[in-house]
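Have a look at this one before I ask anything.
Take a look at subunit A:
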Amino acid sequence: MSEENKPPGAAPEDQPEQKKSGAPAAPAGGGEAKAAQPKPPAAKKPPAKKLPSYEELTDDPLLKDLRGRFPNGIVSGQSFLGQPIYTTALELLGDVMLYLRGSEWAFDYLVDLTCLDYLGDPKRLCMVYHLYSHKSGRLIRIKARAAADEMVPSMSTIWRTADWLEREAFDMYGVEFSGHPDLRRILLPEDWVGYPLRKDYDIKLQDQAWIRKHLRIRKVPE
Partner candidate 1 sequence: MMETLLIYAVIPLIKIAVVVLAVLLAVAYLTWLERKLLGRIQVRLGPMRVGWHGLLQPIAVGLKFVIKEDIIPARADRLVFSLAPMVSFIPALVVFSVIPFGPPDMLSGLLRWVLPLFLDPASVNRVIESGVTTGGYVANVNIAILLVFSVSSVGILGIILGGWASNSKYPLLGALRSSAQMVSYEVSLGFTILSVLLVAQTLSLVDIVQKQQAAGVWYVFVQPVAFVLFFICGLAETNRLPFDLPEAESELVGGYHTEYSGFRFAIYFLAEYAGMITISSIAVTLFWGGWLRPFPNVAWLGFLDLVPSVVWFMAKVFVFLYIFIWVRGTLPRFRFDQLMQYGWKIFLPLAIANLVVTAAVMLKFS
Partner candidate 2 sequence: MDEPTILDAQELEINMGPQHPATHGVLRVKLKLDGERVLDADCVIGYLHRGVEKISENRTYTKCLPYYDRTDYIAAVSNALGYVLGVEKLMEIEVPERAVTVRIMMTEFNRIASHLLWLATHALDIGALTVFLYCFREREEILKLFENLFGARLTTHAFRIGGLWMDLPPGFEEAARKFIDEFPARVDEYEQLLTNNRIWIDRTKGIGVISGEEAIDYGLSGPPLRGSGVPYDLRRSRPYGGYDQYEFDVPVGLNGDTYDRYLIRMEEMRQSRRIIQQTLDRLPGGPIRGKVPRIIKPPVGEYYSGIEGPRGELGYYIVSDGSAFPFRVRIRPPTFINLQALKRLVKGHLVADVIAIIGTLDVVLGEIDR
């Protein structure tokens, strides 16, 4: 038991180490991370099988359209296992999304909205949106990087789905959304301190003060 307890604790620490070793932990790059184009980890590649890797989108009409319309907004366009990923600058995220929803691309269905935490990166939070168009049947992924204290534009006016999803992102990652009608915690209690899905929040960590106050457990096991 004692030995097996290690991996959970070790996982968050794995992250920076990964970065040092050169493998891009943030493959889809944020603002300045554009230079760090994802390289397939060539060294580890077994000879027979070709492992999937990030590929630059070359002949993508959506990317061309977006590049044309938002010259400063689109940081990169890639695909992984056939799923296109568009990285946008945070400042223009709202405009890009509004365009995607309203234009003839008609991405009317916000499949999912979530966040990734790249600890150690100046822009540690990476917003991830999955969009689907009922018209064309396309599924795309939009990414935008934000620093921990940066405001992210709320999508709740564009898709209603975003309301709770953004509350969840706020709850779990502490992302502040500007323009959200009702930004409060959704899964955790309202007066909880800390954002559990951040990488520096250990799995065994909990808000001791809250537990003492509300559950009246005097001695909380650390």
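Candidate entries met the following condition: all candidates are chains of the complex that A comes from, given by their letters.
Just so we're on the same page, a residue touches a chain if its C-beta (ideal position, glycine included) is under 8 Å from a C-beta of that chain, and two chains touch if they have at least 3 such contacts; residues count from 1.
Keep in mind that this is a model prediction, so the values were computed, not measured.
**Student:** Using the contact rule from the top, which of the candidates 1 or 2 touches subunit A in this complex?
**Tutor:** 2
**Student:** Quick check: in the complex, which residue numbers of subunit A touch candidate 2?
**Tutor:** For this pair, the touching residues of subunit A are 7-8, 11, 14-15, 18, 23-25, 27-28, 38, 40-41, 44, 49-54, 80-81, 83, 85, 108-112, 114, 116-117, 128, 130, 134, 137, 139, 141, 159-161, 163-165, 168, 172, 185-189, 196-197, 201, 203.
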